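Can you read through this structure? Questions will come right after.
Only a part of the assembly is drawn; its chains keep their places, and the rest are absent.
Chain IDs A, B, C and D follow the sequence of writing; residue 1 opens each chain.
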């Protein structure tokens, strides 16, 4: 850009946090990669999850880069935002296959990926990719969610958002938290497989559920956050909002400890279906993502000091 | 329907829970009857309560039929949804007279009726019908509400939603819970009549208010839930939202015990004024109604075992 | 229903026009069948076409049954509304296959079907079914639309809404009207195949375009109306609104003559993506559908008199 | 107000046009009186007409006081805005009786009243009051409307907005313009009574309908404008929007001539049901009202010069 132009007060580019181009454009140097996947194919009560990533990015530009709870500037870990990945419209199997390729390529580069949905069905490919990479070690999946997502099939397909955890439950150790809407078949499966579920009404104020969740997690953890985990008073912007969900600080406390006490291999935040004109939930999602960046940065730091 | 057609994946009909026709259509066999009364005549800050029943029905189709807290499938009690009852436009007295006829006819058939409003003025007819049926026994009315609704007259009529509890307070024992907006005249009446009111700021976390409410209730109880009882963070969709209201799980705990420890003769859920594009409150109302079905089913069950 | 209940002023059921159950429930006697297909899988600028059928039905209940332009009561032809057809989530090919089965079954019964979308991709199955039934006779397809929908492939699939007319253009004679957004490849195809297109800027006030459109149509016609054909001032509620579209009375004039001067075998109205709180476009779509019923009834009438 | 305070740039008060207090507060000196009647009791597809007057007043504050088409400042006629008249909630008969008293009192003072609704049922009292005052002279009523409003009864009452013209049609000469939704009974009445109706599809561009409407009007005219007369592209904000309505300049041309060539005794603008966040229709209604002020001022002027 011309010098005279360069001096003018240009706005932030559209990436996570609105980081200046020179800081944001280098994928190689980035410690964290934001992968927006605006995939929406199977159906719930309200729609619009394909606008989730875009609205999270927009809101993220108004987040303070400083985290006063950790007293750090987490973005210094290097945060690169990829373009939106537009999965095929020829059916969920093909689409999720494409996503799997992206996950494999990014994992091969050793990136810490934060995927933004889009509907929950997109969580299966990264989870499966991580599970395979871990080989003999068993991957734990911390699932913050209102729904079980443990159906074998839904609306004619086993690739629905309502089936995503069923798809992976054989390969990984599931730890569902905040669940408050399931079928009797899902309940039976939870019992049969001893899935250590923490239901919505068990999210007590004293935080015993946090200990329970931690105790169920193995050393390597993937975190999938269906935004409908949160109480609809905080996040009404989702396909099937269920009363009785998680709240802000206790959830942060859980995530803080998971990142501090386990090795988190990847995360996703899915199912935000923005309501036009109501930005608070978008902002919560964006801030949640930045908290994940912060916890990851601290863990990496601790890691590198340990060595 | 033609066989070839019948095999296709048709969507759920528009009734409470979206139950299949063969299950939902039999009024005689049903244990629970949903009565939608989209009546809206007197005025509050925002309007739209006449869309309440329709939106509750729509949302209800996305509720899981299984209740994991009670480990039951409450809909097996038989749930029949009546068409909307369109009350006369010639004034509240005539309109509520029509409703009274509907209540009498349904009570005569021994149905457990869950009425969906519509504005709060519609609660008087079913309450009065139950009170009369009970004869010498005194009916208790558990009123979950932000407002007292104890005015003798409002905007030129004693049939206003702001007067509904005044209309019945002589015939029944009122137990108002969650109240946080009253006139000094209503306060004086509460004192004069020793109405055992639990105010909004008394809804403490420890649940002592639940014991207090229970202690005030006689053996036979009608439950009227003005949706503005809930905190506006949960239900902004109502005519005059008042901060400082009830929350989800504690309210369920109260209702759970009322159904378990008293004989509940009927209920209503009124004053939902849906905001276009914001479905979370509609969903909460629908789930609340299904919880009432669940508590009723369990009580009936217990009852039949006792015999 | 109990006699006492039956006398009360119950509201209209949720079918097209809100017809009373006894009138609406008989599929066999109906001359017109409304088939709601809330299918939404491929993506445009705004979403929500899966709510189109429901909102059209809701709005239709407020339409006067009398048509003062034709001086008739078109509903007397018998109008039966099917439940929503929920197509499979396992990909567009499977989904549209299911729809094809429904179309075949309904055509076998000799029904005049008005299909309500949902996205435009659903028009291919009924068109193909009609084309096959006509055998040697060539089917004309009158396509009211803003977009060409003549792409061979879009977002990885040939079953996208952007491809629907390409899918059928070999089997039928296309007559696109109102087109104002195409790719250069679509333009080339139109030229190569001599598709007699009437562009948006050619919809002159004098109605010469109406003559041109009629002249291009053979004796048997299927009418597919992508609601984005209309000017966005009338219908902003669609995925990719394009300025410069059709207006109300001239469009009615065209349709009136097509039904009067050709044999219309079926129609669809698709791509309505309702905006919460803005009902006027839903109402326009509902009234348009009723106009189609009216034109069909008159044609049938004329037909039966001719015999 | 304190001198130092008085010098500060205070905003306009909430009256029609936002006129300064000293100009707006004198009812006696005013030539035009704005009467807001936020009455909404009977029901249509969407609600909210009770917010109509408030939103018209709010929008009116952004209208330029100068009318460049007439080259005048119409507000100099003196425009006084009354408070909202809150009619009784005890039924339409009582409510409209109260309104009748207001009309009689204002007519007794010789005021030119512009009433803002609220639902259409409020038009009957001022029309009846004017009809009676005229004695032997017959009042013409120019009704700009999408609906006939000629039903004897609707939803149990003859005071519904759907009945308002039936209520007065014996006492006055009706001239309905823009009609496009009626029952067969209304059509029969129109024929029986030779009501010179101009239907929506007859609003041709050349303006012949304007001549026809004028020819049907006697010397004394009351103008009632149901805002749904306008095409929904201009005014989607109404209870039952019907495509194919009136447009801006032709409608002004009609009103211009009616005021110039007849004696207009009063007007109302009703049925605006504002959509939150969509202000253009409110603005149109406000500007329409100011046009009526302008035409009235010019007529008075002409009148006074003639004497």
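Quick notes on this structure:
Quick note on the criterion: contacts are C-beta pairs under 8 Å (C-beta built on N, C-alpha and C of every residue); 3 or more make two chains touch, one makes a residue touch a chain.
Quantities reported herein were computed from a predicted structural model and do not represent experimental measurements.
This structure file shows 4 copies of a single chain, while the whole complex it describes contains 6 copies.
What we mean here is this: only the chains that are shown with their structure count from here on.
Taken together, chain A and chain C share the touching chains B. Comparing the residue numbers each copy contributes, chain C and chain D share less than half of them at their mutual interface. Residue-number overlap of contact pairs with A-C passes half for only one option from B-D, C-D or A-B: B-D.
Chain centres here are Cα means. That of chain C falls 38 Å from that of chain D. Distance between chain centres (mean CA atoms), chain B to chain C: 41 Å. Centroid to centroid, with C-alpha atoms defining each point, chain A and chain D lie 55 Å apart.
Looking at chain A, residues 155-156 sit in touch with two or more other chains. Chain contacts in this assembly follow no simple pattern; the graph is neither a line, a ring, a star nor complete. Taken in their complex, chain C has these residues touching chain A: 40-43, 47-48, 50, 86-95, 154-157, 159-160.
Contact residues of chain C toward chain B in the complex are 1-2, 4-5, 7-14, 27, 38, 82-88, 98, 101-102, 104-106, 108-109, 276-277. The residues of chain B lying in touch with chain A in their complex are 9, 59, 62-66, 68-69, 71, 73, 205, 231, 233-234, 248-249, 277-281, 283-284, 287.
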